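Could you have a look at this structure, given as structure tokens, before my questions?
A protein chain is absent from this complex, but the other protein chains hold their places.
Think of it as A, B and C in the order they're written, each chain with its own count starting at 1.
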Amino acid sequence: MDWLPTSASTFAPQVDMILWMVTIISVVSCILVGFLLIYFVVKYKKKSDNDQTPAITHDSFLETLWTVIPTILCILIFIYGYVYYDKYTTPTKGAYEINVTAQRWSWSFAYPNGKKTFNELYVPLNKPIRLVMQSKDVLHSFFVPAFRVKQDVIGNRYTFINFTPTKEGVFDIYCTEYCGVSHSDMLAKVHVVSEIEYAKWESGESADVENAYADMAPDKIGEQLYTSKGCVACHSIDGANGVGPTWKALFGKEREFTDGSLEVADENYIKVSILYPVKPPQGKVVKGYAPVMPSYQGLLSDSEITAIIEYIKTLK
Amino acid sequence: MASSNPYKTYLNIWLLLMFLTFITVYVAQFDFGTLNVPIALLVASIKAGVVALYFMHLKYEDSMTWIFATYPLFLLFLLIAFSATDIFTRVAN
Amino acid sequence: MSHSHSFDKHYLEDGKGFKSWFFTHDHKRLGVMYLWAIGIFFVLAAIASFLIRFEHLSPGQTIVSAQTYNVLFTLHGAVMVFLFIVPGVAASFGNFLIPLMIGARDVIFPKLNLYSFWIYCAGSLILLLSLAAPVDTGWTFYTPYSIDTGTNVILVTFGVFVLGFSSILTGINFIVSMHKLRAPGLTWDRLPLFCWAAYATSLLQVLATPVVGITLLLLIGERYFGLGFFDPAKGGDPVLFQHFFWFYSHPAVYIMILPAMGIISEVIPVFSRKPIFGYKAIAYSSLAIALISFLVWGHHMFTSGQSKLINIIFSVITFAVAVPTAIKVFNWLWTMYKGSVELSTAMLYSLAFIFLFTIGGLTGLFLGALAADIHLHDTYFVVAHMHYVMIGGTVFGLFSAIHFWYPKMWGKMFDEFKAKIAFTLIFIGFNVVFFPQFILGTQGMPRRYFNYAPEFESLHQLSTYGTWILGVGFILMLYTLFKPVGVADSNPYRSVSLEWSMPSPPPTLNFEEIPTVTTSTYDYGTKVEQEA
Partner (left out) sequence: MQIMKFIKSLAYPSEMLPPIVEEESHFDPETEHSAAKLGMWLFLATELLLFGGLFAAYAIFRAKYPTMFAEGSASLDVVLGTVNTVILIFSSWTVAVAVSAIQENKIKLVQVMLWITIICAAIFGINKYFEYSYKLSNGITPGTDIFYSIYFAATGVHMLHVFIGMAVLGVILKKTYEGRYSKENFTAIEIGGLYWHLVDLIWIYLFPLLYLVG
């Protein structure tokens, strides 16, 4: 197992270079300290209670030495840290801008051409990207280890990340600012694809998620959406109660709401629940739960919602 | 205390403070634009200084007390300066 | 001038029963009570950490639910920080030692000292009351999550607020004691380095704590009265909360480490039979650290959305504080040069401190470097860094103190051999727990994660196994300490500092006659090689 994760952006090798540099400085310092420590302990081991020891209290040369060298090393480390940080924070003109919205506990992405994706970020290879990020609720943080980038996402204010991906593949996105129960499940993927494929994806020709489902049964698609769209963060399928009610045996069950009214969970009910979690007309919420589910309006297509409904039906 | 007649000093100080209070309130009617706050703070600081020096006898205290009385002001300045620097230099990077 | 019984009876015997302890003004008894209190909280928080580690034996749920996990690390962090390590060494050994070391009969405000202890108990109790609906915010209480969550944030933050007062009052007490009560002849440049460290610590406690006090008060106000400073929904700024929080909590990390450094500076000369090397450098660097450490808080916020300019400023100053710390390490090392080094248990802990703190401190340099912190922030690398400095540093320092002053405190000796075995287990266990976490962090494993990706499993497991070794070592250490083997004479280590010049344990009022100090505290060795 390598101690550094895959390096897939222009920023990554720069960070790695600092990591290596400080590691070397640290290892050398530790060996020095460890060596002196053990050497002194062994060499000047106590022989008797009356050992004669000199009363050395200072030594200007040594003291200067161990003030100056660490100072120089510190300045060096700072400079590297600063220079690369400066590069990382300086946006490239004409970068491809993607809007990112974080909300408990999912990520959604909006592209310049109006496309929207959910928990899946698509970026073209070797093109400078700029993420414009905002949170709908508490703090979150956008972290892609393979790119070595991280930035908190805040409500009421935009924050930014600049990076240029250098390697095709699928990489993990983590949320690294603590945001509640499902903080560790606020995961997403970034797909770095070649520019040609990206163009195809943009125009909806290929590599599209929906097209990939073409020959799958709806309930299987629903099963995939359950994880890829982040429902898993709040809904279990095994009967355990999480932030939201379990989906097990949900279909056809009578639901009770906080205002005491009742309704049977049929297809339309589920669709309404997904699009308007606080269900109209009176803003109903399932009893025992807080109104925290985000609306998936515009994030799930009709066919996807149908697929999820089919999937929920299979959960007996 | 060091002053021969502290009561008299106190009275004078008190009159000075009343006068300064009057000044701040009076001056507040006029708008000096960006100078409003500095003026208010300046007058307040004179008042505070006088209270500390005479009413609180800081004038007669040793240097240690002076350090402990003024160092927090420096820290307060730091707190404000650094957090304000952050908040007002946040340009989109 | 005094009742003679205060001098013939030692402080442990002078008065029996609960009341004689709980209402005592004796700094030594208060020190001992603090030691008990922090010990109990340490074990409590350590049990939480065992569960945390156990949970990570496998990805997904192993033993507890996600919500419980979040509660566990919050409880672990908050108790360790606010109830254990911040009062920790300063309140326990500071209380016990400072009057002895400066040649005084007590601290300057003995009653206030007692109240500090009560306030500490009250604050701890309030904080623990929150367990009814335990808090899940992490020990940092970041807004707006802490405004939003349904758990008992108000109780916990109020508890911390109250604890803050205890910390402030103890700090004031120590500072004034050292100004007013030093024995004749005990000039500042003869003052033991532990006192210097405690002085610097107290300064930090007095000057940093009020800011976290008002911050937490405002946070309570946000929840209770709807104030809007830190809530973006109301036009407030969550990053401002972080500024206020770290304005205290960065200096707080030096509150944690400085007293432990003071201990190291006392132990090493005794077991090397040499004067401390670079007395002035160590003394002044403690003070320098105390003053500069107010300027670096922003290094916890490099990715918070803080402005670029201020990030750079904070990064520079962070490195500036690292240097005086580095200097101390070499000073301690060089104290052993040409000495007569005896590897007692206390010395072993001190030497381990030097080594582990070096690792912890050096990893701080990774975090201080801007570009590197972008990657490492909020990953297990930070978790490993802080445990190396807090355990490898402070806790090892505390253990060193417990063994070193054991004869003085209890008038008894412990079994050195068993203690050394316990040390070995703790040392190995500690490294097995936390070293893998550096690698985990660099690979991108985020902290405060209940669940994790399968590729991190083996390192997590290794880390968990380490806690078992650590636990066994710790229990063996406790066993050794609770089973004394013989009576201690007044100065078993032939130390020349003041606290060893009196019987073990010391009488209630310490000094029948206030001593006059004529030499430095580290008067070892023969003055042949003395440089000009």
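The criterion applied here is as follows: a contact is a pair of C-beta atoms (placed from the backbone, for glycine too) under 8 Å apart; a residue touches a chain by one contact, two chains touch by 3 or more.
Everything quoted here is computed from the prediction, not taken from an experiment.
Student: May I ask you to name the displayed chains that the omitted chain touches in the full complex?
Tutor: The chain that is not shown touches these displayed chains: B, C.
Student: With the full complex in mind, choose from C:94, C:213 or C:473 the residue touching the hidden chain.
Tutor: The one listed residue touching the chain not shown is C:213.
Student: Looking at C:153, C:181 or C:402, which residue reaches the missing chain?
Tutor: Answering carefully, the residue with contact to the hidden chain is C:181.
Student: Of the listed residues C:102, C:168, C:282 or C:476, which contacts the missing chain in the full complex?
Tutor: C:168
Student: Considering the entire assembly, which residues of chain C contact the chain that has been omitted?
Tutor: 2-3, 15, 19-20, 23-26, 104-106, 108-112, 115-116, 119, 122, 162, 165, 168-169, 171-173, 175-176, 179-181, 206-207, 209-211, 213-215, 217-218, 221, 225-229, 234-237, 240, 244, 509
Student: Touching the missing chain, which residues of chain B?
Tutor: Considering the whole complex, chain B reaches the absent chain at 1, 6-7, 10-11, 13-14, 17-18, 21, 24-25, 28, 36-37, 40-41, 43-44, 47-48, 51-52, 54-56, 61, 64-65, 68-69, 71-73, 75-76, 79-80, 83-84, 87-88.
Criterion: only the chains that are shown with their structure count from here on.
Student: Could you tell me the distance, in whole angstrom, between the mean C-alpha positions of chain A and chain B?
Tutor: Going by mean C-alpha positions, chain A sits 48 Å from chain B.
Student: Check each residue of chain B and list the ones that touch at least two other chains.
Tutor: Chain B, residues with two or more chain partners: 93.
Student: Two or more other chains touching the same residue: where does that happen in chain C?
Tutor: Touching at least two other chains: 239, 305, 308.
Student: Hey, which residues of chain C end up touching chain A in the complex?
Tutor: 66-67, 70, 136-138, 142, 144-145, 148-150, 232-233, 235, 238-239, 272-281, 303-305, 308, 311-312, 315-316, 319-320, 322-323, 326-327, 329-330, 333-334, 336-343, 351, 354-355, 358-359, 362-363, 365-366, 368-375, 377-379, 439, 442-444, 446-453, 455, 458-459, 494, 524-531
Student: Could you pull out which chain A residues touch chain C in their complex?
Tutor: 1-5, 11, 14-15, 18-19, 22, 25-26, 29-30, 33-34, 36-37, 40-41, 44-47, 49, 51-60, 62-63, 66-67, 70-71, 74-75, 77-78, 80-86, 88-89, 137-139, 141, 143, 145-146, 148-152, 154-157, 159, 172, 174-185, 290
Student: What does chain C use to touch chain B in their complex?
Tutor: Against chain B, chain C makes touches at 179, 207, 211, 237, 239-240, 243-244, 247, 294-295, 297-298, 305-310, 313-314.
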